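To start, the structure itself, in structure tokens.
In this view, the complex is presented without one of its protein chains, the others remaining in place.
For subunit A:
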């Protein structure tokens, strides 16, 4: 199975996975590992206690309770084991990539061969085509194409070069062409792959703040129900004594409620459902990120993503397509649109910049001008675009056509004796004011130099962005566009994309200041970044997603890495964070709501013998006290298994305002949680009533 297929299929649970995880689940019965989950530890203690009782006084009812109590613990362990199992599979693929490699270390000008584990930060190594990069680092010399499929699952090679923001390389990836010198930045055993392995395995998983808080609440509920069941005993003894002549039952004797029933009641009341699934939910949340090729360095970061109030998004590449594109040809008076289009196309044929290509494409699309290869026009002399001239063009049959930056072309026209009219200035200013980039097209035909018109280049907002931002707004998240453009240009794009705010002419310092200002007001900020100059902002933000293509500094500073290097993914990360919290809340609510039905099953079963009026509470009309109690215990265990897929997948999440989300989840998990177990217990009772001793 290829990596990408596995990722797509990762959302579902196949029964085979349950069976495969069974040994791990049984191993987790060890109290030394279970103590971290107090709710389940109590169930286990109860299971041990009832086992002793069942051995001393064997009955079918007793053993049935014992078996289902043990199953409750095993099911809970199974949930965690399945969640961990998926990570383990991923870790195995990663380990395969982490073969022990040999490094060619530069010592002075000589090359020395050492084992990869012996490399220290600052060491320089040479890697050539076909070799595996021995450790994480930055390219300091050369350029190479690198196969990073081992970590990203993406088979297309990427370019890594010295200097700039694409210098980081990861140990375990393979150089396909050329030769590079890499300066190692990792310490042994702390490579990116090492961290990835421990992350997906959940080896050093720490409880997140909300998880800790939720655990406290669950502990409090457990204490309450412990108190409720323990203090019931003297009350029950009194009730039994006050009604002499009523024979002992399986549930109630002169010594009070029997141990079996007391433990059953306790296990049914304490929040076992959420207690069993809580850690699986957390692991699965991280796993969902991994499936989307995002590595979170901590669960805390995932949780913070759900709380984010402000998203900082870079304009280029995130909100707009990477480059500006031709959108309009505006001729000056006396020049036809067709004529301008033709000149613009001709002058851009030799321009290989994305802007130049877009002019040719636009001329073809809007004016039907066939794209001509430079070689097609034999007499033409091509003038390519350079940063010095800031123009490109063609000299052909005594005619010169140029296209380029407004000042450069106008100066060129003037130098050839032409006089650009005021209209050109107005056109240029107008386009600039609207946020576009004006390129002027000019020609010198014989001794007549003139400006033909202006090409309007503009940023093209990626399709669907406005809708995404509207969703964000409904979720209560403010989006801020960061751009180096002037405020006018920035505003135009911000309006078109539908972001809430923008930061124009942004320097890294401005960005950092903006984050600090937002945080000052209690907001949580998320951003993406790739360059070294993004590092301080990434470190300061609450959720900092570094692009895998970025520099080591950026990856070090952020708390997530996007292996796909897709800045738009920030939005998905936020959604996954929210989904994680919602899943926890929904299952907690469900768990508590479930208790209502269990009381209606167990209380009449315990006490209807002494106080027949309490049989009124047996609204499910369960067939016998034993069957009622056993049904409640079985339901309690089965619910855990039934909800494992939900815990792993997360509850359905659609971006919406808080009130709307809450209504839906309240009905589903609150009201549903009250009603569902009534039906479940009744159904189980209908089946088990036929067993002996029921």
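What we mean here is this: a residue touches a chain if its C-beta (ideal position, glycine included) is under 8 Å from a C-beta of that chain, and two chains touch if they have at least 3 such contacts; residues count from 1.
Throughout what follows, contacts and distances are computed from a predicted model.
From the set "Spermidine/putrescine ABC transporter permease", "Potassium-transporting ATPase potassium-binding subunit", "Tetratricopeptide repeat protein" or "Aspartyl/glutamyl-tRNA(Asn/Gln) amidotransferase subunit C", the protein name that UniProt assigns to the chain left out of the figure is "Potassium-transporting ATPase potassium-binding subunit".
Among A:111, A:159 or A:217, only A:217 touches the chain that is left out of the view. From the set A:155, A:177, A:206 or A:243, the residue in touch with the chain omitted from the display is A:243, counting the whole complex.
Check A:58, A:164, A:209 or A:336 against the missing chain and you find that the one touching it is A:209.
When the missing chain is restored to the complex, the residue among A:75, A:192, A:469 or A:669 that touches it is A:669.
Although one chain is not shown, part of subunit A still touches it, namely residues 209-210, 212-214, 216-217, 219-220, 223-225, 227-239, 242-243, 269, 303, 306-307, 309, 473-478, 521-523, 577-579, 581-582, 584-586, 588-589, 592-593, 595-596, 599, 603, 607, 610-614, 616-617, 653, 657-659, 661-663, 665-666, 669-670.
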